[in-house]
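Every protein chain except one is present and positioned as in the full complex.
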Amino acid sequence: MHTEEKLTAETFPASPEKATLEGKNKFLGFWLFLGGETVLFASLFATYLALNDSTAGGKTTQELFDLPLVFAATMILLTSSLTSVYAMYHMKNFDFKKMQLWMGITWLLGLAFLILEIYEFNHYVHLGHTFTSSAFGSAFYTLVGTHGAHVFFGLLWIGTLLIRNMKRGLDLYNAPKFYVASLYWHFIDVVWLFIFTVVYLMGMV
Amino acid sequence: MANQTNTGNPKVDLAYRRKKSKEEMKYQVVSFVLMIFLTLLAFLAVGAEMSKLFIVPVIILMAVVQCIFQLYYFMHMNHKGHEVPSLFLFSGLAVGLITILAFTTIIWW
Amino acid sequence: MSTLAQKKGFGATLWDYLTTVDHKKIAILYLIAGGFFFVVGGIEAMLIRIQLAVPDSGFIAAGLYNEILTMHGTTMIFLAAMPLLFAFMNAAVPLQIGARDVAFPFINALGFWLFLFGGIFLNLSWFLGGAPDAGWTSYASLSLASPGHGIDFYALGLQISGIGTLIGGINFLVTIINMRAPGMTYMRMPLFTWSTFVASALILFAFPPLTVGLALMMLDRLFGSAFFDPALGGNTVIWEHLFWIFGHPEVYILILPAFGIFSDVFSTFSKKRLFGYSSMVFATVLIGFLGFMVWAHHMFTTGLGPIANAIFAVATMAIAVPTGIKIFNWMFTMWGGQLKINTAMLWSVAFIPTFVLGGVTGVMLASAAADYQYHDSYFVVAHFHYVIVGGVVFGLFAGLHYWWPKIFGKILDETLGKITFWLFFFGFHLTFFIQHFLGLMGMPRRVFTFKADQGWDLSNLISSIGAAFMAIATIVLVINIVKTALSKQKVAGDAWGYGRTLEWSISSPPPEYNFKQTPLVRGLDPLWVEKMEGKKGMTPAEPVGDIHMPNGSILPFIISFGLFVAAFGVMYRLDYAWGLPVMILGLVITFSAMFFRSVIDDHGYHIHKEDLLAEDDDKGAKL
């Protein structure tokens, strides 16, 4: 199948992300990349766990964290995961408009999450918990911030995809791109699951 | 490509595929609801201030369950054609877990 | 097509290489860059040995020695050995699996340019205030205390080239998984392809910890964080762990592809299939797997406690078993064979005893309680040069002679090749064997000088003399390369006449599309299978048709260049006002290039069926 062929709902394959060789490669390559990312985040988690008590006299996790805020952020990100599932659902059904719509919602939720995170960081900095104040501070901002940077990059990426393909419609050239972007988004969510559990919840008990 | 059973007739195929997708979507919504539920539970458990020894394993377990939902339902690892991705993801996970284990045991000062 | 390429002028050729996404040309780029850095690292080694030839030598000052030592280790491992292996992976793997290309040609090129810019960045430190001086391991307390920007060059340079390596690894994995020709099952892949596969998987999992480690180091040094600062609760042992979680798999990333080269060379020039193929594959995977559970054997004296030391000691020893399986399988591949001992085979044959010697000293090191004595002494230096030079460098030389005709269409001069071999082999053992004893006699490593009358004088002199032989050998090799390049020979596709694997079924050098028709693979050593049935070449799996090719692109170069610029900005951010703007400028260059890449559709081009057939006629006419 050629990548740019104009397709209809009938001719659109069941797994559009893997219908072409490029798509297959992208799909697999991206999963492998996620395998590497797993190790990357594990290393950051490990560093955080080794240093989370090293506050150098600064505020401890208990004194610092604000659970309602984190809860809100968690809900937003979880929901954005579902909306991106909806986008993929519509992609499989060859419904480009709806796919764009749900992707757009995902994008907005991601933005909301990021804003909350920036607000949160700002709040901590005012409490004297900074990147340079202690090893705990460094480890905290690096772990959570790397996740935040992933969200940010995801926003750039999905945003570019949405705008670039606005007029093109769905084909086998961009279907893998959308699919992979949604995988990335889910992965960000998976990482967040562990951040809110390990950093915030475990920091509060 | 779990749902690729070709009858040769595109119309029939399409109807069949749509039905399949719908079903799958249902599962995904269910798992989403469960995830929200588990998250709530985890936050409530921590809010309830129970013993640390009890809570920590429980919330980690809940995170793992949620993670499985994400991977298998949202990221379709339950579909065929994900053998290599799972192999590499789990290898990565293994390496990562060893790292975490080491950092929480043999760095103690 | 190929005839066209030869008539290009210099500018066009240069542009061609700057923009190429062809794995065979990228292989040549890796070969040139890796070869260059090998000579740089080798010159640094010679300076080390000159300084240590006599006690109390004043040839090199203390601080400078540490810079040379650090750059020698870092250059050799990251900028010479790995890229040279990548050169052969690029040159051979797609051909060995019957693919027209790699999975991500663009990313492949990007990987090369990232490596090169990272390497250049690192080496520019020599001219910009001093090179890193905390050893290639760059242990945190010392590297944080190190003045100047040396360590920043290290952290940023390796970060950039490390990203290149990581994406290169992913590219090979996907290529091998997705792009195999029909019939090329996993258990029919040549061992070099297998070892590339496993090494790439190791890259995928080992480089992220290095990325994290280097990032933390950079943040500590340039952005005021406190990961490794005990005063603020930091912990330097974290660096040691992160480094070695990467570092140990790294040595297997180096050795496994070399093992693959030897496997192919042994079976080719013994004219036998590899003995115990499936256990070879199994052993390769097992080595890769175990490689992740032994890193703390570099930290036995750090004070992890007896439990950790004991566990890691035993786990380390276990690696001797799969490695032993490989050694014996190689010897039994030769057993009953018809050994054609040419230069490639000489390097391979010499590898066996050399590497075994280095491997067994590795097992001695693994004995934790005894390692308290060996650690950070010349015994360790001897160990790792035996495995790295005796394994990896011998492997690179074997691969160089073996695949040279495939890459360049000419065979390297055999006489000069043998001279290189004997000089290097002799010099190598002279240099490093005696270092085992230096270590046992109490000589620590990384010393810029030593005092007379500690019993080390003669041994060090011998060691330095040996190194001179290696330098002469390398010069002979360079002469050989120049001589061969100037010669007018032309070799057949199956240059050695005993080719077993797919790369020998097409012309040397191969056309840009590799296989006109994708071959049908009918067994292990597919070409051999066909030859034994009296056929000349492979049976095609498809009719001649249009071939899709990717377009070249300058973007990989620009993306890498942007990071290179940004790295300067990051580093000088605190010293000069222009730092921050330059950093932003660099990132803007990189990200806009990435943005362009993603919005400009590049669907490549097609080589048409008619042209392919016409080319055949062309050749027919010439013959």
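Per-chain residue numbering starts at 1, and chain names A, B and C are given in the order in which the chains are listed.
In this section, a contact is a pair of C-beta atoms (placed from the backbone, for glycine too) under 8 Å apart; a residue touches a chain by one contact, two chains touch by 3 or more.
Here is the rule we use: contacts and distances are computed from a predicted model.
Colleague: Considering only the chain that is not displayed, what protein name does its UniProt record carry among "Nucleoside ABC transporter membrane protein", "Cytochrome c oxidase subunit 2", "Heme exporter protein B" or "Branched-chain amino acid transport system ATP-binding protein"?
Modeller: "Cytochrome c oxidase subunit 2"
Colleague: Taking the entire complex into account, which one of C:338, C:487 or C:551 touches the absent chain?
Modeller: In the full complex, the listed residue that touches the missing chain is C:338.
Colleague: Quick one: which of C:171, C:309, C:343 or C:508 touches the chain that's been left out?
Modeller: C:309
Colleague: Touching the hidden chain in the complete assembly: which of C:371, C:413, C:494 or C:530 does that?
Modeller: C:371
Colleague: From the list C:12, C:187, C:321 or C:475, pick the residue that touches the absent chain.
Modeller: Answering carefully, the residue with contact to the hidden chain is C:321.
Colleague: Of the residues listed, C:437, C:513 or C:596, which one is in contact with the missing chain?
Modeller: C:437
Colleague: For chain C, which positions touch the chain that isn't shown here?
Modeller: 61-63, 66, 134-135, 139, 141-142, 145, 230, 234-237, 270-273, 275-279, 301-303, 305-306, 309-310, 313-314, 317-318, 320-321, 324-325, 327-329, 331-332, 334-341, 349, 352-353, 356-357, 360-361, 363-364, 366-377, 437, 440-442, 444, 446-451, 453-455, 532
Convention: only the chains that are shown with their structure count from here on.
Colleague: Pick out whichever of the two, B-C or A-B, is joined by more C-beta pairs in contact.
Modeller: Contact tally favours A-B.
Colleague: Per the centroid of Cα atoms for each chain, what is the distance between chain A and chain C, given in Å?
Modeller: Here chain A and chain C have centroids separated by 34 Å.
Colleague: Go ahead and note the Å separation of the Cα centroids belonging to chain A and chain B.
Modeller: Computed from C-alpha means, the inter-chain centre distance equals 15 Å.
Colleague: Using the average of all C-alpha atoms in each chain as its centre, how far is it in Å between chain B and chain C?
Modeller: Inter-chain centre distance comes to 37 Å.
Colleague: Send over the residues of chain B in touch with two or more other chains.
Modeller: Expected reply: 84, 88, 91-92, 95, 99, 102-103, 107.
Colleague: Give me the residues of chain C that touch two or more other chains.
Modeller: Those would be 173, 177, 204-205, 209, 235, 238, 245.
Colleague: For chain B, which residues count as touching chain A in their complex?
Modeller: Against chain A, chain B makes touches at 1, 3-4, 10-11, 13-14, 17-18, 21, 24-25, 28-29, 32, 35-36, 39, 42-43, 46-47, 49-50, 52, 55-56, 59-60, 62-63, 66-67, 70-71, 74-75, 81-82, 84-85, 88-89, 91-93, 95-97, 99-100, 102-104, 107.
Colleague: Note which residues of chain A are touching chain B in the complex, please.
Modeller: 9-11, 13-15, 18, 28, 31-32, 34-39, 41-43, 45-47, 49-50, 67, 71, 74-75, 78, 81-82, 84-86, 89, 92-93, 183, 186-187, 189-190, 193-194, 196-198, 201-202, 204-205
Colleague: Taking the complex as given, what residues does chain A use to touch chain C?
Modeller: So the residues of chain A in touch with chain C come to 3-4, 21, 24-25, 28-29, 32-33, 35-37, 39-40, 43-44, 47, 50-51, 53-56, 131-139, 142, 160-161, 164, 173.
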